[in-house]
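Then we have subunit A:
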Amino acid sequence: MKRAILAVAASFALAGCSTTDAATTHRVTDATASTPAPEEAATVDVYAAASLTDVFTQIADEYMAEHPSIEIRLTFAGSADLAAQINEGAPADVFASANEKQMTVAGDHIDGESELFASNTLTIAVPAGNPGGVTDFASLANPNLAVVVCAPEVPCGAAAVKVEKALGVTLSPASELTNVTDVLGSVASGEADAGLVYVTDLARAKGVEGISFTGSEVANTSYPIAVMTTGDAADASRGFVDYVLGAHGQAALAAAGFARPGSVATDASAGK
Partner candidate 1 sequence: MARLPRWLILLAVIAAAFAVLPLAGLASRANWAELPDQLASPASRTALELSLRTAAAATGLCVVFGVPLGFALAALRGVTRAVLRAVLLAPLVLPPVVSGLGLLYAFGRKGLLGETLDAAGLPVAFTTAAVVLAQAFVAMPFMVVSVEASLAARDGRLEAIAATLGAGRSRILAAVTLPGIGVAVGMGAVLAFARSLGEFGATLTFAGSLEGVTRTAPLQIYLARESDPQAAVALGLVLVALAILIVAAAARPGRRVVQ
Partner candidate 2 sequence: MKLDATVAVSARGVNATLSVPAGETLALLGPNGSGKSTVIEVLAGLVQPDDGRATLGNTALFAHEDGRMRLTEARRRGVALVTQDASLFPHLSVLDNVGFPARARGVTKARSRIVAHEWLERAGVGDLAERKPSSLSGGQARKVAVARALSSEPKLILLDEPFASLDVDAAVALRALLREVLVGRTAVLSTHDGLDAIDLASSVAVLDRGAVVEQGPTAATFERPRTAFTAAMAGLVWISGVWTSHALTLADGQSVYASGRGLAAGARAAVAIDPRTVKLVSGDTRSAVHDVVKTLEPRGDGTLRVRGSLLWADVSIAEAARALPHVDDPVSFAIASRPLAYAV
């Protein structure tokens, strides 16, 4: 009975929010089948990209509700930051990165294989009311606008550079920050006229509107997740990773605006 409901819910969520996609590599697993019972108490340290802040918090809460003896501790930061910390020996059990590059950076510490669980795409964020009068990506090149982006060294910044190249537009940002949360904050406070953030970030802040632009799929980022050898709760970690990859996790991700890996994410805050 549970199975059926889950399947229906998942398919509604997926059908409602995403457009068609090409081959996917994600697994949809039956959540009930992969949950071992009874469980030992364990603490799972999850290091996740900043853009996953809201959705992973939600997923973790749901997971902990279903598995009361397991505690999920979440650390959010720029993916490059997290990868560097893992390489320095930070005790991460699970790593969810905003792009595959950073997962490769931490590649020495992957336990098994990493798997893609979501994808995201860039969009333009403007303060409510669009005071800068931004229309599309090209309009961001206007030198009178204060545009904030991620620095090229971090995933969201690398994606921005890709888009610039593809569309032939050169931005002169007023500030280049190290994670997308900071960019979002700058736009939300009205300090910046526009910023490049992920589609999924639009829902995370108040007072922010999104302006999608054509050509953004050039910079789709795929999010990998993996169990790490630096941690100490291998079994419980695997359980959480499976959950993220499973119907529950995917439903939450989709609701937040993430797409399945390989597809284009849409604005979750827009009407469906």
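Keep in mind how these were chosen: all candidates are chains of the complex that A comes from, given by their letters.
Odds and ends about this structure:
As a convention for this text, a residue touches a chain if its C-beta (ideal position, glycine included) is under 8 Å from a C-beta of that chain, and two chains touch if they have at least 3 such contacts; residues count from 1.
Just so it is clear, the structure is predicted and the values come from calculations on it, not from any experiment.
For subunit A, the touching candidate in this complex, among 1 or 2, is 1. The residues of subunit A lying in touch with candidate 1 in their complex are 78, 80-81, 83-84, 146, 148, 151, 153-154, 173-178, 186, 189-191.
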